[in-house]
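Apart from one protein chain that is not included, each protein chain of the complex appears where it belongs.
Up next, chain A:
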Amino acid sequence: MDFGLSAEEWQAVRLSLDVACRSVLVSLLPAIGVAMLLARGRFPGRALLDALVHLPLVVPPVVVGWGLLMLFGLRGPIGEPLHAWFGIRLVFTTDGAALATAVMSFPLIVRAVRLGLEGVDPGLEAAARTLGAGRLDRFVTVTLPLMSPGILAGAVTAFAAGLGEFGAVITFASNIPGETQTLPLAIYSATQMPGGEATAARLAGISFALAVLGLLAAEFLARRMALLLGRG
């Protein structure tokens, strides 16, 4: 079952899945936090935070990659202490590719989670309060389960989008086979090489199949979730 792919091509597929997975894992919790702040919080600078979160949607991905390079580069204000104190290097690594992907898909998760949260009737939380449920208690037992379709939708969308992240990854993490060369980067490299058309076509086919699978999985999970939440 190699679908006619070479070892290098498989590597790109695996790496893409790996990077997308990690990016979702990294950004999910902060995204839920930010979504809650934006949906329910009343604090100065809320509009600013909202704008900041949505920047990656409107700024060219290459610029986001450049920004990350400035911040997390070995001489950057975050990258330098990270490397000096913990020996962590993000530029030109798989972790770096995951970070760049996470930043790019962050607004997607925030939007979906926020939508899910805004669909939760605050009256149910009030009811839980009068029944003796404290803040964390009612979040875990009422709010979180009811907003979980939004979280799931955000995670799946971010994963699917993460598989295809190009500009930010190539700028911040470069295009190193086996390290940061994800599917779109591999497709790009193939098109740059004489005789790489067949490789590019195969990888494009894989990209397409993964995207369709992702959509089907999201649909299936959404149905299951609706059933579990008693809306079926």
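What we mean here is this: a contact is a pair of C-beta atoms (placed from the backbone, for glycine too) under 8 Å apart; a residue touches a chain by one contact, two chains touch by 3 or more; residues count from 1.
In this text, contacts and distances are computed from a predicted model.
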Subject >> From "Molybdenum ABC transporter ATP-binding protein", "Aspartyl/glutamyl-tRNA(Asn/Gln) amidotransferase subunit C", "Xylose transport system permease protein XylH" or "Beta-ketoacyl synthase-like N-terminal domain-containing protein", the hidden chain's UniProt protein name >> reply: "Molybdenum ABC transporter ATP-binding protein"
Original post:
Hey, which of A:D137, A:E197 or A:E219 is the one touching the hidden chain?
Top reply: A:D137
Subject >> Selected residue (touches chain absent from view) among A:L29, A:A127 or A:V140 >> reply: A:A127
**OP:** Go through chain A and note every residue touching the omitted chain.
**Re:** 121, 123-124, 126-134, 137-138, 141-142, 145-146, 228-232
